[in-house]
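Sharing a structure here in C-alpha cells format.
For this depiction, one protein chain was excluded, whereas all remaining protein chains were kept in their positions.
== subunit A ==
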C-alpha cells in the first residue's frame, strides 16, 4: 500500500546567479517499508525531507505534479493545515539531538508538551504516555530522565528521546535525517534497533536519509541514490553492492575497507551526464522484502 506518493518534486531557491534548483524532478512512492535516501552533501536529500513536511521557507519554492499522503494532497498546504499533519501523521528526527531539544526545559516537559499539542488531554495522562514512550525506546530509568535537562543525557540517549517524542502521536511516516551520524557506533545499533522495531510493530513508513551507504544497505529495504537533486538509481538494499550506476559504484569504491586493503583509494570521477541523464520515474515497488 502506498502511504506517500511524490511525482516530479522540485525545490528551487532564487540566488544572485539566477534560480538554483536543488531538487530536480524527484518521483517515488513510499509504502510500509524502510526507504533509504543516499547521496553526498548538496545532493538534495535533506531538502526532499523538508519539502515533504512543508519546511521549505520562502523564498524557497516547492512544486510537484503530485505529493499525496494516502491519496490526500499535502503540497503547499496552509501553515495551519500543515501543522495538523506535521508531527501527527509525518514526523521527523533530525541529526543532532543537541540542537533539536530545548536546552532550558526538562525532557519530561518537552515530551508532554509535544504530546498534548497533538493529542490534547490532561497533563497526568500525557505524563503517563511520556513514560511509556521513554520505556518503548529502552530508557531504563524513565522517571529520572523525565526530570533531566538535555545536557544531562548522552548523545545516544538524546536521540532516543527525540524518537520517543516524535512517535508519541503515532505518525504514519517517520522521516529520519541522518539520525545516527552524530552517534558512536556502539550506540548506533541500539538506536537503529529501536527504529526498526517501531517500524515493524506499528507498520510505519520510514524515510531514512543518510550518507552512509553500507549502513543503508544493511538497514533499509530499498534505496534511492541521489545526485545533484535527482534520483540516479533505485534498487533493493540487498543489491546495493551490485549497483549499476557509475556514481553509486564510485561511492562504494571510495570507502576504505578493513578486509581489502589498498594503497590508494579510487577517487570518484564525476561526469556531467549524471546531472542530466534520464530521470528515473518508475518507482520499483518492493513489497516488504525485509519481511516486515
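Here is the rule we use: contacts are C-beta pairs under 8 Å (C-beta built on N, C-alpha and C of every residue); 3 or more make two chains touch, one makes a residue touch a chain; residues count from 1.
Here, contacts and distances are computed from a predicted model.
Student: Can you pick, from "Acetyl-CoA C-acetyltransferase", "Transmembrane sensor", "Phosphonate transport system permease protein" or "Glutathione import ATP-binding protein GsiA", the UniProt name of the chain not shown?
Tutor: Listed in its UniProt record, the absent chain's protein name reads "Glutathione import ATP-binding protein GsiA".
Student: Just to verify: which one of A:18, A:103, A:120 or A:256 makes contact with the chain not shown?
Tutor: The missing chain is touched by A:256.
Student: Touching the left-out chain: which of A:69, A:134, A:215 or A:232?
Tutor: Of these options, the touching residue for the absent chain is A:215.
Student: Tell me, which residues in subunit A touch the chain that this view leaves out?
Tutor: That gives, for subunit A, the contact residues 40-41, 155, 184-186, 188-189, 192-193, 196-197, 211, 213-215, 218-219, 250-251, 254-259, 261-268, 290.
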